[in-house]
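Here the complex is missing a single protein chain, while all its other protein chains stay put.
Up next is subunit A:
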Amino acid sequence: MDPSNDPTPPTSPLTTSPPMVQLLSPSGERVTDPRHAFDGDRAEIEALYRDLVMTRRVDTEAYALQRHGELGLWPPALGQEAAQVGSARALRPHDFAFPTYRDHGVAWCRGVDPTHLLGIFRGSHLGGWDPAEHGIALPNIIIGAQTLHATGYAMGLALEGLVGTGDAERDSAVIAYFGDGATSQGDVSEALDWAAVHQSPVVFFCENNQYAISVPVDSQTRVPIVQRADGFGLPGVRVDGNDVLACLAVTRQALQRARDGEGPTLIEAVTYRMGAHTTSDDPGRYRDASEVEGWKAKDPLERVRLLLVAEGTSEEFFAELDADAEALGVRLRAACQQITEPDLAELFDHVFVESTVENQQQKAEHVAWQAAFEEVAS
């Protein structure tokens, strides 16, 4: 067997069993699975490939911007594009996502301008977009906290009667993203339990990228993450997180279960963080180069490209996509420097809906201080 076709990730015994759903091998061949199928046409695969390429471009561009001192920090998503794009493309416009700080591909698929992501890590704002407009909350940095928000949102959907009506335009679901490290947090256990008890329409999507900063997954848990579902009483599915077709198919089914009123699902997407935890990190201290090389052979983009080439996608498609990615890069480089600086005086107005006397007094104090300073300077 060609080692690059081996669906088993080389990292941890915890990721070898139970088997993952895989629909596209690392060498670009379609694989069948008795439980899941991707029934989209080539155009849909091309659209997914486009998302993968653009997500990677956002990521590599942001990484470079950080290295040029334009961003204070960046958490790379390199290697996790398929998990993010596949799952996010399973969402419908009226569904909702609660992401982490690394889910750049999810934000991309929800129509969030990547400039907003740059602004967060440039220190210019704390989010930037309207969650209601895009169907995606602002990224959460406290590990696992957003899984409870998703569960509450899902309870809300159920209370509003937006679940299980059979009306596809109405029935809705929510997805919570989190990493393997987050499964050690109490909030994630509380969310899984609560959602199972209430049969809430929520999909828990764990991107098991093998490391919580430097600590490998087998130091986080003694059982495969997917098996936790059993203990909480909800179905669990393990999927090849580097296979965008499988991630899409599995998440689509889980979201439909949720919309149909059949309750929550835990998905463990087995993937790998190819880069550092953040740009402040040095993964060379905690993992071998050979391990990273092993995962390179399972790259989430390359296998889709091979499939498309084999299925006859034109060279023009790839050339145009390259040009679009390049144009996105150019735009992001320019946009990054034009992100407006935060105005502390304005920020006072967002502490509360109904501002307080103290709040306004401190604002006035700051404005007066700044004005006096500027007078002296001029």
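In the analysis below, a residue touches a chain if its C-beta (ideal position, glycine included) is under 8 Å from a C-beta of that chain, and two chains touch if they have at least 3 such contacts; residues count from 1.
In this text, contacts and distances are computed from a predicted model.
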Listed names "Cytochrome d ubiquinol oxidase subunit II", "Penicillin-binding protein 2", "Peptide ABC transporter" or "Alpha-ketoacid dehydrogenase subunit beta", with the criterion being the UniProt name of the chain not displayed: "Alpha-ketoacid dehydrogenase subunit beta"
Options A:P34, A:G69, A:G186 or A:G312, residue touching the unrepresented chain: A:G186
Residue in contact with the excluded chain [from A:L14, A:L65, A:L118 or A:L157]: A:L157
Contact residue for the chain not shown (choose from A:W194, A:Y211, A:Y272 or A:W295): A:W194
Among A:A43, A:A132 or A:A168, residue touching the chain not depicted: A:A132
Where the missing chain touches subunit A, by residue: 96, 98, 125-128, 130-132, 137-138, 142, 145, 147-157, 159-160, 174, 186-187, 190-191, 193-194, 197, 347, 349-354, 356-359
